[in-house]
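Here is chain A:
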Amino acid sequence: MLAQIERLGATTITRFEDLGRMGIFLSRVFSSIFSRPFGFRDLLKQIAFIGASSMPIILLSGLFTGMVLALQFYAVMVDFGAVELMGAAVSKSLVQELGPVMTALMVIARVGSATCAEIAIMRNEQQFDALTCMAISPYRFIMVPRLLAAIISLPILTSIYNLIGIFGGYLVGVYLKGLSGMAYMQTIENSITWSDLKMTFIKSIIFAVILIWIAMAKGFFVHLEKGVSGAEAVGKVTTKAVVASAITMLFADYIVSSFLI
Partner candidate 1 sequence: MSDSQALIKVNNLSSAYGERKVLFDIDLEVKQGEILVVMGGSGSGKSTLLRNMLGLMMPSQGEILFNGKDICKVNQAELAKLRQSMGVAFQGGALLSSLSVGDNIKLPLRQHTDLDEKTISIMARLKLELMNLAEYEDLMPSELSGGMLKRAGLARAVIMDPKILFFDEPSAGLDPVTSVELDQLILDLREAMNMTIIVVTHELESAFKIADRIAVLFDGKLVTIGSVEHIKACSDERVVNLINRKPRINPLDADKYLSRLTKGS
Partner candidate 2 sequence: MSFDCSDYKQYKRLHLSGEVDLHNSPDVRRCLLDILNRKKSVIVDFSDLTYIDSSGMATLVEGLNIANKMNLTLTIVGAKDAPLQVLQLTRLNQVFHIVESLEDIEE
């Protein structure tokens, strides 16, 4: 019994240590943003990877989410005779909630996992040691471009997701359920306010920081993983990073929503 409590205590301490280490990591990345020289090409590469290459998955998932939303709202709203408000319902749920969250989930799956594995392998191959020995800060050289690229890309991807989702809802509402296209667009215009858009942006930027931070930090500290090493450790931290960033992201979503709604 005592041993179990002891073990619990030890695990708790380890968890706190992990958290502290990741916090220090993030603060180092942020404080390296303004140090010279700035890797502009690396930033472009990362925007191409995090942003541009995510377009297909974002377009597809956004379209289908919008279509499904329209179907479901129609089924519910038809009973109340409120189908004219479908545009408002679809766009409000997308802009406030589904857009930022689904985009972030897609990017976690595509980019978070890849980034974590890449950085973990760099650690295993002593690439960070080599950078340090060349007096090149890994934070500035490797982490900062990824962080900035995520912060730039996510709001853009989220906006695209929102738009394509609204378009998907339009397709279902207007062509499948016979609503008036004008009414659909008109209710959207009336219901979406500046604060909704602000919410979309604030959320997507916060999610961007969370997902890239956890992916990078988990990869960066792969060598501290207990009981595993090499390829197995890379796999393990990648899984951990995906799960942890998804959960942290949803938790942050709740906090931000409760402050902004």
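The rule is simple: contacts are C-beta pairs under 8 Å (C-beta built on N, C-alpha and C of every residue); 3 or more make two chains touch, one makes a residue touch a chain; residues count from 1.
Keep in mind how these were chosen: all candidates are chains of the complex that A comes from, given by their letters.
Remember, it's a predicted structure, so these values are computed and weren't measured experimentally.
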Touch-positive candidate for chain A in this complex, from 1 or 2: 1
Partner candidate 1, residues of chain A touching it in the complex: 37, 45, 118, 121-122, 125-127, 129-136, 141
